[in-house]
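Below are the structure tokens for one structure; questions will follow.
Removed: one protein chain of the complex. Kept in place: all other protein chains.
The letters A, B and C name the chains in turn, as written, and every chain counts its residues from 1.
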Amino acid sequence: MCRWIAYSGTPVLLSQVLFEPEHSLIDQSLHSRMGVETTNGDGFGVGWYTRDADTPAVLRDLGPAWNNRNLLEVTHHVRSGLFFAHIRASTGTAVQQTNCHPFVNGRWMWMHNGAISGFHRLRRDLALAVDPALYPDYPALYPDIEGSTDSELMFFLALTFGLPEDPPGAVARMAGLVEQAGHAHDVQHPLQMTIAVADGERIWVFRYSSEGRSRSLYFSTKVDALRALHPDAAFLRDISDETRLVVSEPLGALPGAWNEVPESSYGIIQRGEDMLHSFRPALPVDSARS
Amino acid sequence: MCRWIAYSGTPVLLSQVLFEPEHSLIDQSLHSRMGVETTNGDGFGVGWYTRDADTPAVLRDLGPAWNNRNLLEVTHHVRSGLFFAHIRASTGTAVQQTNCHPFVNGRWMWMHNGAISGFHRLRRDLALAVDPALYPDYPALYPDIEGSTDSELMFFLALTFGLPEDPPGAVARMAGLVEQAGHAHDVQHPLQMTIAVADGERIWVFRYSSEGRSRSLYFSTKVDALRALHPDAAFLRDISDETRLVVSEPLGALPGAWNEVPESSYGIIQRGEDMLHSFRPALPVDSARS
Amino acid sequence: MCRWIAYSGTPVLLSQVLFEPEHSLIDQSLHSRMGVETTNGDGFGVGWYTRDADTPAVLRDLGPAWNNRNLLEVTHHVRSGLFFAHIRASTGTAVQQTNCHPFVNGRWMWMHNGAISGFHRLRRDLALAVDPALYPDYPALYPDIEGSTDSELMFFLALTFGLPEDPPGAVARMAGLVEQAGHAHDVQHPLQMTIAVADGERIWVFRYSSEGRSRSLYFSTKVDALRALHPDAAFLRDISDETRLVVSEPLGALPGAWNEVPESSYGIIQRGEDMLHSFRPALPVDSARS
Partner (left out) sequence: MCRWIAYSGTPVLLSQVLFEPEHSLIDQSLHSRMGVETTNGDGFGVGWYTRDADTPAVLRDLGPAWNNRNLLEVTHHVRSGLFFAHIRASTGTAVQQTNCHPFVNGRWMWMHNGAISGFHRLRRDLALAVDPALYPDYPALYPDIEGSTDSELMFFLALTFGLPEDPPGAVARMAGLVEQAGHAHDVQHPLQMTIAVADGERIWVFRYSSEGRSRSLYFSTKVDALRALHPDAAFLRDISDETRLVVSEPLGALPGAWNEVPESSYGIIQRGEDMLHSFRPALPVDSARS
């Protein structure tokens, strides 16, 4: 469907991660090896956090990433220590900016690879579960849905279920609701997802599917361990021990650099020790912002 | 907000209506005289019926109409006897193809100028009223909402309330529901609309606003009467007596050519005598396709 | 680089040729089998002749053909008996409408697959050879160059060298000039081309490369012969004996349907017998319109 990258660590020019690696995300837009489709040319997006703004910046467009000059220009001139990038292969929904990832709501940024099976039938039930209220201090939820993808709706559901307070719990409740709605409509395996979500400080990544055969997802080996393996790799000297990448498919063939995120699990990338836990959908009790 | 044209009559090249008149729709995209905004540059669309397809063709794009070469090319090479054209001035919703008019569902084509006041607050209630079912013989309704405009939602509500069987009744029920939802959310004047809708044979046009101060709308004088007034006007000789235009603002200053559609009324353009009736919102009893 | 189709024959909906075949041009935009690149997603164009206009209509856009809704809409509603379609894979020049094929000048329409080697170095010499004059009765040449491709320049050179009077001669002189300029700049194999050009009545197709290893090009078998081979193929009954397709790669696997255009040759598709001749570049003597 899609491919994505999440980066956390030493501030770099975005292009160093998006364009320079041997099998970069831009290369994957034309020649994905592990995706359902080899071509991911139905729009793209990058989102990055900066020091002097509360919300991330997002550059999204509806053409392919591989020939977009604004993407080239901006990523060669902007540095960030926490950013997302996503290339899209539409499964039928419109190719438009508001269907491109990452999606943003306040400080929160979200991107997804996968699909809700039978989304055409489940869409209304899921939209109804999105928080309808207009809070004075928050961006709105239901009224601010702009696109037509399952991915954006999953984000708004996670926000409804308390993403800011408890990201793994909110994503578990979103997944539980999707499966519940799917089963109510006789969909056998309703959910297929790899998700990254960030608040500007931390990144949470999720790999899960109802079927137990999730889309590929990899995290990079700790930098100090990689340096010991590859003492001659110059670029490893320039990045901090805390630098971490999570990707739909490895960016190159450096031995020992990439590790599969296990089925039904989630990770937290943060200052200090990163974490890896098992993930299981949960039934939402009631909406969280109230 | 927007400007539109609906044409029914002798098949002509679309460009003869869209580009050639003195104050054409393309001129109005830069220099509207009667609109809320002088510039209508946030996307455009044309939709036309042909002999050998059941559904209308639609060309929509997100840039301005005045500089779009595909619009120029297609309208200079395509003939039709029933077509719509629309230029958009967004009031905040995304500039994207799925927010451009006309909207199409099966044989039906819809365009709108105006707005639902407080749409941000009413959107969920209105979306909930759209028919959720997936009929085997019809295009779907709720699941096929693609954009984020009030205009598209009004179309899907009218379809829900029986547009194919009773267009004026369905539009009245849509308008009644919008006003009911608006009043429930303390919106004083919820609805402002001029609408055109067609099925390939007839066009229905509506002018209404809760406030009683509706956006401008004009219909052209009957061709035989115009010929008597202007015996030297060559173009009047080439078009049939049945040819009729309905427009947001007159396309030129030909004396006697344009007549205001009265407040709170609707017209039917059809083979034989066209009709003009008063219009009043009605409360929807229940959805119509059932 | 690119893929293209030229159609002449019984007027059909463009979609019947562009979307319906098993390995249609739209499928080739994602999965080309014989091209240098498998993906042709850097813009597209269709051009078609109609009864009531002197010049062809062109619809071109800069995104991929596979997800373009205007292409889908227009080709499902427009009929023509002579049309071109082209999907582009840029080799570096900008992805913009004015670099999309087909190119048009008056009644003439042109499209190309291939490249001029070392174009960066030859571009100025070739541009200088384009007719600089502004004739009262012709569209201009040099002043009307709009894009930055070798393909458009080749078209303007062929126009300069007498395309309207002698298409094969003009293309031969264009090819001769390109090779001459290439050799002057130490380019070993300057030209690689498959070209289609039409005037609304006839189509000329060319296959040539300086190296003698030209890009693939196929023409369809005569319809009466195909009918004899496949008496059960329903679609063959609906099209005239004169119907002919020329394509970069076959649209399907129907045995006997496709024949390779020989190296260094050109064909003429016209009323009556089509023709196939050998092709050889020629040195331009001097410009032709004078």
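By our rule, contacts are C-beta pairs under 8 Å (C-beta built on N, C-alpha and C of every residue); 3 or more make two chains touch, one makes a residue touch a chain.
This structure is a prediction, so every number in the text was calculated from the model and none was measured.
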Residue, one of A:Val78, A:Leu141 or A:Val223, that touches the chain absent here: A:Val78
Touching residue (missing chain; options C:Gln16, C:Gln96, C:Gln180 or C:Gln270): C:Gln96
Hidden-chain contact residue, picked from the options C:Ala53, C:Ala127, C:Ile239 or C:Ile268: C:Ala127
Which of A:Thr50, A:Thr91 or A:Gln270 contacts the chain that the document leaves out: A:Thr50
Contacts of chain C with the absent chain, listed as residue ranges: 93-94, 96-98, 120-121, 123-124, 127-128, 132, 134, 140, 142-143, 145-148
Chain not shown, touching residues in chain A: 13, 48, 50, 52-53, 56-61, 69-70, 73-74, 76-79, 97
Missing-chain contacts mapped onto chain B: 30, 38-39, 41-42, 62-64, 66-67, 69, 90, 94-95
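Throughout what follows, only the chains that are shown with their structure count from here on.
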Interface numbering overlap (same over half, different under half) for chain A and chain C: same
Shared interface positions of chain B, touching two or more other chains: 97
